[in-house]
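Working notes, beginning with the structure itself.
The other protein chains are all here in position, but one chain of the complex has been omitted.
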Amino acid sequence: MYRGVFIYRIKQLWQYKISLTSSLPLYLIRGFLTISILLAFNTLSLQNNQGKELVNYIWIQTCFAPFVSAWIIDSDLNNIIKTGNIAYEYLKPIDLYWAWFIRLVSQRLLTGIISSIPLLLLINFLPVPYALKLQLSQEKLILFIVAISLALILNTVLSLLVYISVFHTFSITGSLLIFGSIMEFLGGLVIPFSLFPENMKKVLNLLPFKYGAAYPFQLLNENELSMASLIGVISQLIWIIIIIVIGKIWLESNIKHIVVQGG
Amino acid sequence: MSVYLMLVKNNIKAQFEYNISTYLLILGQFIAQFTFILGFFFLFKSLGSIRGYVFSQALLVYALVNISYTCAEIIGKGINNLSELIRRGNLDIYLMRPQPLLLQVMGSGVEISRIGRLITSISLLALAIIRSSIQWDSFRIIAMFIIPLGGIILFLGLYILFGSLTFFTVNSINISILLMGSGSDCLHYPVDVMNKTVKTILTYIFPFALINYYPFLYIFGKSTVSSLVFVPFLSIGFLSIILQFWKYGAIHYSSTGS
């Protein structure tokens, strides 16, 4: 059943593959501009580590944007919730929460794969200050794959909260703008996480947003894997569970309301 | 003009029909902008100054560009609806009314929610003025008005340019959304911060240097030529070229249909 949802969604999105690939150069431009601004700051240069790390951070963020960005909209789903067609959805013999989860995750996964892999290859060949330069070990790579996958799941369940909030706000753009800006900012997507002041970082470590974005990116920049990097994965798992529970309870109470009120 | 204002009024009225969502959007815009500025602030806090501009100076540039960008979005965002208007055939209805097409398209999509962002950018301007150590004279004060004016004209020009492309291919508007969304960030910094290619493009092709570079040379005392504050007016030339392109696009539309 859930496989059906997944395959159908992928097929549907595959229709737009041209517009997906045509946005590649734009991603490239965006990353390039962000880096050129960062490198313009006087204290940064390629001599020091901070500069290199920021360049890497920006590129990984750009490549994996579909996995981590809050601004991914499934407008069909939005319409379903807004127009009250939820009744039809409810008639299908599947759990709504997981069906929606599959929808959103497949969208992120497909757009991510289409845009990130070619981009990752491309940015290795850029001229020196702009190129992605990583020192990879096997363990680091494995941990990164685990972390970015968990980040994908974490961001999807977080964005599900945004969709569920549409029951109250009636506008995905409104909800997304509020939740999304906060999520992106606190997750380290507006400015790189390392540029936050120290005591703010401490607070952000306690919130889920960092684990959906900055945490996997920073892994790749670390010289040596430490216990702290492993703890991040555990935090990711804990947050995923917490947010799934919140989302399920919230969705259920909304649906109960609709069933009682008659949508 | 009164027709345009009437269209705008109706449009705003319609947006407030959906009360919650409009207020939510205004709030959302405010928050979005606020996080952005916070990010800007942290950037300078941890990285110091940017190629010859200290924080308060960069902030002044940022605020003035942002005011222009936001105002242009409020009045010009409707142009992004053009592909939708063509696809649904509603453009034909506009063509049947005895008013300029561009005016109607713009009037149909005023983005009132951007008011939320305008509030942040104006308070930002106030902050930048307070924190700066500029020696105010009449030219510098006039500049505070000329720069946003020129900026609105430039950003509107971009909207109209991308809108005109829609007459040729309906998909082009996506590009404009992406470029205007993320590409606009770099317009908020003075062009001489950028690398050379970007700087050339922003000086000669999309002349944003007119608003974020030349007038500030005088304002920050890097040059003594006071007439530099009138440079933003040159943006009118950019706009008039683009308006010709719009006209050409509209004629193309009427010879090909949709």
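In this document, chain identifiers A and B correspond to the written order of the chains, with residue numbering beginning at 1 in each.
Basically, a residue touches a chain if its C-beta (ideal position, glycine included) is under 8 Å from a C-beta of that chain, and two chains touch if they have at least 3 such contacts.
As a convention for this text, contacts and distances are computed from a predicted model.
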Options "Glutamyl-tRNA(Gln) amidotransferase subunit A", "ATP-binding cassette domain-containing protein", "PaaI family thioesterase" or "NADH-quinone oxidoreductase subunit B": UniProt name of the undisplayed chain: "ATP-binding cassette domain-containing protein"
Touching residue (missing chain; options B:3, B:149, B:217 or B:234): B:3
Chain not shown: contacting residue from B:138, B:224 or B:255: B:255
Touching residue (missing chain; options B:20, B:95, B:126 or B:141): B:95
Footprint left on subunit B by the chain that the document does not show: 2-3, 6-7, 10, 13-14, 17-18, 88-90, 92-93, 95-100, 251, 254-257
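Everything that follows uses one rule, which is that only the chains that are shown with their structure count from here on.
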Of all residues in subunit A, those that touch subunit B in their complex: 19, 22-23, 26, 29-30, 33-34, 36-38, 40-44, 169-171, 173-178, 180-182, 184-185, 190-191, 195-197
Partner subunit A, residues of subunit B touching it in the complex: 18, 20-21, 24-25, 27-29, 31-32, 34-36, 38-40, 42-43, 45-51, 171, 174-175, 178-179, 182-183, 185-186, 189, 193-195, 198
